[in-house]
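For this depiction, one protein chain was excluded, whereas all remaining protein chains were kept in their positions.
By written order: A and B. Residues from 1 in each chain.
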Amino acid sequence: MRHSPQLNGDGKLQHLLSIEGLPREILVQILDTAASFVGVTEREVKKVPLLRGKSVFNLFFEPSTRTRTTFEIAAKRLSADVINLNVAASSQTKGESLLDTVANLSAMQADLFVVRHGSSGAPFMIARHVKPHEHVINAGDGRHAHPTQGLLDLYTIRHYKGEFSQLTVAVVGDILHSRVARSLIHGLTTLGVPEVRVIGPQTLLPAGVESLGVRRFHDMRAGLKGCDVVVMLRLQSERMRGALLPSAQEFFKHYGLTAEKLALAKHDAIVMHPGPMNRGVEIDSTVADGPHSVILPQVTFGIAVRMAVMSIVAGN
Amino acid sequence: MSALPDAEALCATLAAALRPHVTPSTAMIGLYTGGVWLAERLHAMLGVEAPLGTMDIAFYRDDYDRQGLQRDPKRTRIPFDVEGRDLLLVDDVLYTGRTVRAAMNELFDYGRPARIALVVLAERGGRELPICAQYCGARVEVPPEMRLRLQRADGGKLSLELKRAT
Partner (left out) sequence: MKLLVRNGRIVDPASGRDAQGDLLIVDGRIAALDGAARSAGAERTLDAQGLVVAPGLIDLSARLREPGYEYKATLESEMDAAVAGGVTSLACPPDTDPPLDEPGLVDMLRRRAKALSRARVYPVGALTVQLKGQTLTEMAELAEAGCVAFSQANVALDDTQVLWRALQYAATFGFPVWLRAEDLSLARGGVAHDGEVATRLGLPGIPPFAETIALATILELVRATGARVHVCRLSTAAAVEMIRQAKGEGLPVSCDVGIHYVHLSDMDLGYFDAHCRLVPPLRSQRDRDALAAGLADGTIDCACSDHTPVDEDQKQLPFAEAEPGATGLELLLPLALKWGAGRKLSLAQTLARVTSDAARVLGVHSGRLEPGAPGDVVVFDPAASFQVTAQALRSQGKNSPFLGYELAGRVRYTLVAGNLVYEHQ
C-alpha cells in the first residue's frame, strides 16, 4: 500500500485526503482554480453547471454546521445535488460499521463523499473501499488533516502576500490537537515558505514537531518577531480539563494575540484564524476586528476553494 | 497544403466590417486565449467605449465528464452590465461551435443581452451545433487531426498556426 492513496494512475487528484503527499503542482492548480471560482461567487448568478447531475453526500460523523454548510454551498454552486447525513456518534453504536454506511450510500449513486470523522485516517479507509468513479474529500479527520481548510489558508496568504518564497509564517496555539495546523504546515513547506514557526506551551506541541519542517517557540513574543502571517488556532475548553493547561486566562496572557504582541510582527502582517474564534482566549477582539485581520475573507475564499477541489476531483 | 492567411490582414478586414455597427451600447468579450488577443486588438482599433470583457469557459464546457477540469483556468471578467447590451463575442477560430455554446451559457448567467454577434478570425467548417459567425475573417480548410489557433509573438504580432491535435 505504498502508492499515493489520493492520486490515480495518471497522477491526477482522485480524492483529497491530506495536503501531505500532494505534489506542488496540484496545490497550485487548486489555488488557481479557486481564483476563478472567486469570480463566480462575486457575480449575481453564483452557479456554474459543472457538477450538474452529480450527487454530493456530506457524511459528517463529527457535528459541524460551519464546514458542512460551506461544502453544501460550494456543491450547490456547482449545480450538484447535496445530501446531508449527520451520522452522530450514537448511531454508530447501533452497530453499522463505517464501511457499511459508505457501501449503502454508494448503492444510492453517490459521486462525491465529503467526510468528517473523529478518528484520524477514517477517510483513507473509506477511499480504499469506494468505487472507481467515487471521490472522497476529507473535511477533517481526528487530529490528522483538514486539507480544504489548509488550502483556503494558503489561498488567503497568496491573495494578500502574492507569493510564498519570502514569508515567515507563525502558527500559534494548540498544535497538538489541530488538524488545521498540520494541513497548513504541510502546505506551507510544500509551497516553499522558508520559515514556518509553531508557538505554544510544551503541552500543546506534539513530539518531534520539528520533523514537520518547523521551528518551535515557547515564547510568543520571540516567535512573532518579523512575521508576515500569524495564524491563531482555536483553543478548545476541554484542553483545560486534560491537565494540559491551567486556565484560559493564563493562556491568553502568554499565547493570546493582542495588539501589543502583534506589533512585533511586520507592520503589514495579516492575522488569520480558522474559526470559530474564542475572543479573549486566543485572540483579542481589537485584533480580530482590526485592520490586520483577514478572518472574514477567509470564509469567502473557503467556498471558492471547496468548489475548486470538488470540480477537480469529480472530473478525474 | 496552401499557406494560412495573414492574421494581421484578417484583423483589419474584421475591423472594417465591424466599424459601421459599433454603437455606445456595444461591448466586446474575448474568449481565452486566442479570442482575448484578437479582442484586445479589435477593441483598441474600434475604440469601443465599454471596457473589454474576458471569458474562460472552463466551468461551462460539455466535456467535463470525459476530460475533467482544465488545468489552468483563467478568470472571467465582465466589467460592464450585460443587461440590454449589444455584445460582440470574439474568438480566434470557429470549429465545432461548442466553445461558443458554453460562452453563451456563461454569458446568460451574467444577464440578458439585447443581442450577441459572433466575431471570429477564421472558421474551418466541422460545425457540430447550429452556430454561425456574423463576422468572419476567412474560411480555412483544416485536416481533422490538426488544430488551427491564433498565436501572438512577443512583439504583439498575430499569426495563425496549425498544430497536431493531442
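Just so we're on the same page, a residue touches a chain if its C-beta (ideal position, glycine included) is under 8 Å from a C-beta of that chain, and two chains touch if they have at least 3 such contacts.
Just so it is clear, the model here is predicted, and its values are computed rather than measured.
Peer 1: Name every shown chain in contact with the chain that has been left out of the document.
Peer 2: Listed by label, the shown chains it touches are A.
Peer 1: Of A:F124, A:F217, A:F252 or A:F301, which sits in contact with the chain we cannot see?
Peer 2: A:F124
Peer 1: One chain is left out of this view; which of A:E20, A:E134 or A:D174 touches it in the full complex?
Peer 2: Final answer for the missing-chain contact: A:E20.
Peer 1: Among A:K54, A:R116, A:R143 or A:R234, which one is in touch with the chain left out?
Peer 2: Residue touching the absent chain, from the options given: A:R143.
Peer 1: Who touches the missing chain here, A:A110, A:L212 or A:V229?
Peer 2: Once the missing chain is taken into account, the touching residue is A:L212.
Peer 1: Going by the touch rule given at the top, which residues of subunit A touch the chain that is not shown?
Peer 2: These residues of subunit A touch the chain that is not shown: 1-2, 5, 20, 97-99, 117, 119-122, 124-125, 141-145, 179, 182, 206-209, 211-212.
As a working rule, only the chains that are shown with their structure count from here on.
Peer 1: Between subunit A and subunit B, what distance separates the C-alpha centroids? Give it in angstrom.
Peer 2: The separation of the two C-alpha centroids amounts to 39 Å.
Peer 1: Report the residues of subunit B in contact with subunit A in the complex, numbered from low to high.
Peer 2: 56, 58-60, 64-65, 67-69, 71-78, 105-106, 109-111
Peer 1: Which bits of subunit A are touching subunit B when the two form their complex?
Peer 2: 12, 29, 32-33, 35-40, 43-45, 47-50, 311-312, 315-316
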